[in-house]
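Pasting a structure below so you can have a look.
The complex is shown incomplete by one protein chain, all other protein chains being positioned as in the whole.
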Amino acid sequence: MTEPRFTFGLWTVGNPGRDPFGDPTRAPVDPVESVRRLAELGAWGVSLHDNDLVPYGTAAAEAERIVARFERALSEAGLGVGMATCNLFGHPAFKDGAFTSNDRAVRRAAIGKALRAIDLGARLDAEVFVFWGGREGSEVGAAKDPRDALERYREALDVLVEYSVAQGYRMRFAIEPKPNEPRGEIFLPTVGHALHFISTLARPELVGVNPEVAHETMAGLSFHHAVGQALWAGKLFHVDLNAQRIGRYDQDFRFGSEDLKEAFHLVRLLERSGYDGPRHFDAHAYRVEDAAGVWDFAAGCIRTYQALAERARAFDELPQVRDALAAASAPELGEPSVAAGEHPDALKAEADRLDTLAERGYYNERLDQLVIEVLLGLH
Amino acid sequence: MTEPRFTFGLWTVGNPGRDPFGDPTRAPVDPVESVRRLAELGAWGVSLHDNDLVPYGTAAAEAERIVARFERALSEAGLGVGMATCNLFGHPAFKDGAFTSNDRAVRRAAIGKALRAIDLGARLDAEVFVFWGGREGSEVGAAKDPRDALERYREALDVLVEYSVAQGYRMRFAIEPKPNEPRGEIFLPTVGHALHFISTLARPELVGVNPEVAHETMAGLSFHHAVGQALWAGKLFHVDLNAQRIGRYDQDFRFGSEDLKEAFHLVRLLERSGYDGPRHFDAHAYRVEDAAGVWDFAAGCIRTYQALAERARAFDELPQVRDALAAASAPELGEPSVAAGEHPDALKAEADRLDTLAERGYYNERLDQLVIEVLLGLH
Amino acid sequence: MTEPRFTFGLWTVGNPGRDPFGDPTRAPVDPVESVRRLAELGAWGVSLHDNDLVPYGTAAAEAERIVARFERALSEAGLGVGMATCNLFGHPAFKDGAFTSNDRAVRRAAIGKALRAIDLGARLDAEVFVFWGGREGSEVGAAKDPRDALERYREALDVLVEYSVAQGYRMRFAIEPKPNEPRGEIFLPTVGHALHFISTLARPELVGVNPEVAHETMAGLSFHHAVGQALWAGKLFHVDLNAQRIGRYDQDFRFGSEDLKEAFHLVRLLERSGYDGPRHFDAHAYRVEDAAGVWDFAAGCIRTYQALAERARAFDELPQVRDALAAASAPELGEPSVAAGEHPDALKAEADRLDTLAERGYYNERLDQLVIEVLLGLH
Partner (left out) sequence: MTEPRFTFGLWTVGNPGRDPFGDPTRAPVDPVESVRRLAELGAWGVSLHDNDLVPYGTAAAEAERIVARFERALSEAGLGVGMATCNLFGHPAFKDGAFTSNDRAVRRAAIGKALRAIDLGARLDAEVFVFWGGREGSEVGAAKDPRDALERYREALDVLVEYSVAQGYRMRFAIEPKPNEPRGEIFLPTVGHALHFISTLARPELVGVNPEVAHETMAGLSFHHAVGQALWAGKLFHVDLNAQRIGRYDQDFRFGSEDLKEAFHLVRLLERSGYDGPRHFDAHAYRVEDAAGVWDFAAGCIRTYQALAERARAFDELPQVRDALAAASAPELGEPSVAAGEHPDALKAEADRLDTLAERGYYNERLDQLVIEVLLGLH
């Protein structure tokens, strides 16, 4: 197994600690400084929105200077770019959506901005280009027919992916779903909706998902099941790691800081799956931190991932775990239920056996208790 | 526009008022009596699980007698069967799942039971056969690899659909997603996950979804957006109508009794969409009701649907609504964003116009207030 | 019955449409302009944070000029001040809390700022002074012992209330609970916690609660039950009206725009209770609105409250409703269960009658369906 490659968004360590009720608590961080510090912490690379690096409205020459300076910083630090994306949510023009704004001119501007961001991503050799449609939604059901919205969403992605192919770019694309916030309801609210949407695109093979812990958890869904469905479909192109409590505002806490058991299942699944993309931290330091606390935060993300990966290996090597998995018949779920060519009558006859089949136990308490005890360092 | 066809599950009006903390408050209802009463209320038909009609373990001759008597009752009442399904959750044998039980023998018995239920559905001329995988999940992440579970789920559905085709049955199939309860986490938790899963089946054209108000709402997702994605995909094969508060146990309240605005958007969408399948009430009377209260409940479901359909028509005919939709640019969302053959540079250039594009408002307050006022009978 | 008095926070119609992911979409509004527009809409008055009127750091002479100009505007428009409060959340100094910051100097500054805000409230003749402890909480359980935090909270409120009494101010005080956001967990998360906390204060008779629809709803609690407990305790000193979906970020939508039935129960309860304080809208226009849309929003709040009050009166006058309430034995809940001096043995004997007592129904379906039909204008 190769070492996991850790990446951080420029906007994560650069988060100024603003929230809906309070002003920033930290000064902006120069992206070049972030690159330097993240390299020291052992990160493999960074990710960025277009405007994390080049503010909207920057003149071309100045933009070139900024990008070139950033490329030098990456090169000096030995960092790569795991992912690039386009900020289609911050500017007031996107208040009603970007690719699904009711205003056609806004939709066109959004596509245009994304085209430029794809160029930037390609220049920086980003592995994946992500679409987070945070504004693609509504508070008011009457304002948008969801069928029209999905049609516009599909149109935009088809245009953008086709452009990338036409330019000869090697990037793959990933959709990042979210159920709500900043919009009342967001289209493509979960990994499932995004996976289905991808199946309707012109080039589905180039588009996967970028599931985020916080986003699925907001809706109370199991994150490792979401990642499992994406892996099963061959569509896990990127992953956003952070922490969140169910049914809350988008918290983006330090990875592993909430729901340690689910984080364990996630890391165990990722490490066993052969997924070789970035382990991307899309989180930020608590607003109570000063500039120094940000680096505590970043170090904690990596340290907890590594500790959970070690605990997952320990778990899978424990004889008691193997016994408990066998008692739960966990390996048996990998076997086909029906043999090729079986006659339906044979299966129908087995339906008479339910009373007998009901007798056994599955010993899930034992198995889950072992998870807890491994997490607590008791084995 | 044809009249909506209303159907009720036998288990809905027959619900005995048992809950996790209390014993039944109502006596069982003879399915034949339910057929008679529902016909009086103006229902088009009924739906049923195999064991709503024929208890598990009934000998063949007795089963035949029960089914024949039920067919006569349907014929006398002039009711159809909108949907049939298989109870794969009540028997203790299914405690770890049916198609995704870790025990292969249970999986085979589940498939066998479903084959028989498909036969019954075909005999009763059901339009749709539904799969609700209520037990297909887990409380313990370590016990089931989600990839294995999805593979078994797919295998089972492919076997069952193929059987139906081989028998020459005309039924279509529909998957009914649910996020949790009775399992801690259920596979295919939302309409999105189910739509994606269907795209992986051997005969995707025969399988759609059966979204349920309560189930999407448990996860806090917009139900009419879920139905919208299903319609957009041509996959709305059935729909389960009831009511639910977000983030609660599965309530299955009377249709329209919670979140009247979302119910309005749903009815408006269904009535405008050309969906011609059953409007199926999968709900039950409050446990405080006696036998008479059950029919208050059933009448209320129909009456509220009809009232909302009338309000939706009134809404769409109001001049103020047309003006507000125009002010929101709602119709413009139906127009393609990009013309055929447009050069990317034209789109890129439009990205410089964001400040100008940000100036306008979308008048969603006005539009949503009109929804509220139409609901309140003020227009 | 007197006419309800409607008030709006300066920060509500003045909300610039900033959110965690996007910049403001509307320009700031001069408080004097808000006063003028609200008077035109029929509002009785306004409410304000200290810094809604006088920005933090304003020099004394300029502050005096601002306040005097505002007083003139109120006087000219004929508006009153329903409520005043202190902004203890916006400045970065309060990032770890105000009265419960771990830093004693911050706690002292917070008390000092609140003392000044009380002076301002008294000068403007505010009826109620509200404490919303939005920052009084934590993301990190280890950082604050909740017992210490409550002790500091109590200390601060006792100091502030005592000051007001010593100054001869007539204002009463009200605590506004909230479960989370902007902190991970907030102390005094619900109306219940606040009511209990008040019972521990030095002058409990001067302190009540200010329940907010959105805040209780975030936790999925019934808002009208919360208001009911406050009324029962004689502690409803103020109320914040808006709308919210369960389990989401703090939405502060237009009153009545979500969960119309709960809004109906709330208005019915307020109008029947004799509560004569302000009906205070603590909400804001959707971010997609421009400046004009803000006044659509404000007008909608008032219009929906009035419509619901009218529907509540119509409901209570309907003969079918009286019959349904009687069938539900609703009036009987007002009768004592036990007569004075009853012997316990008599009560014990009645416990043998459960089987008989179980037979009746409560006809709640009929009653709730009448609510829906009255809401839909069918009666």
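To keep things simple, chains are lettered A, B and C as they appear, and every chain counts its residues starting from 1.
As a working rule, contacts are C-beta pairs under 8 Å (C-beta built on N, C-alpha and C of every residue); 3 or more make two chains touch, one makes a residue touch a chain.
None of the values given here were measured: they were computed from a predicted structure.
A.B. asks: Which is it among C:R65, C:R108 or C:R170 that touches the chain not included here?
C.D. replies: Hidden-chain contact among the options goes to C:R108.
A.B. asks: Using the document's definition of touch, tell me which of C:R26, C:H215, C:K261 or C:R311 contacts the absent chain.
C.D. replies: C:K261
A.B. asks: Any idea which of A:D158, A:D323 or A:E373 touches the chain not displayed?
C.D. replies: Within the whole complex, the residue contacting the unshown chain is A:E373.
A.B. asks: Could you pull out which residues of subunit B are in touch with the chain that's been left out?
C.D. replies: Within subunit B, the residues touching the omitted chain are 17-25, 89-92, 94-96, 134-135, 139-140, 180-182, 184, 220, 245-251, 253, 286-288.
A.B. asks: Quickly run down the residues of subunit A that touch the omitted chain.
C.D. replies: Residues touching the hidden chain, for subunit A, are 25, 220, 245-248, 254, 256-261, 285-286, 288-294, 296-297, 299-300, 303-304, 307-308, 311, 358-366, 368-369, 372-373, 375-378.
A.B. asks: In the complete complex, the non-displayed chain touches which residues of subunit C?
C.D. replies: For subunit C, the residues touching the absent chain are 56, 91-96, 99-100, 102-113, 115-116, 138-152, 155-156, 159, 163, 179-180, 185, 187-197, 199-200, 218-222, 224-225, 228-229, 231-233, 247, 261-262, 265, 269, 315, 321, 325, 328-330, 332-338, 344, 346-351, 353-355, 357-358, 360, 362, 364, 367-368, 370-371.
Note that only the chains that are shown with their structure count from here on.
A.B. asks: Return the distance between the CA-based centres of subunit A and subunit B, expressed in whole Å.
C.D. replies: Roughly 29 Å, centre to centre.
A.B. asks: In subunit B, what residues contact two or more other chains?
C.D. replies: 220, 247, 261, 358, 360, 362, 364, 368
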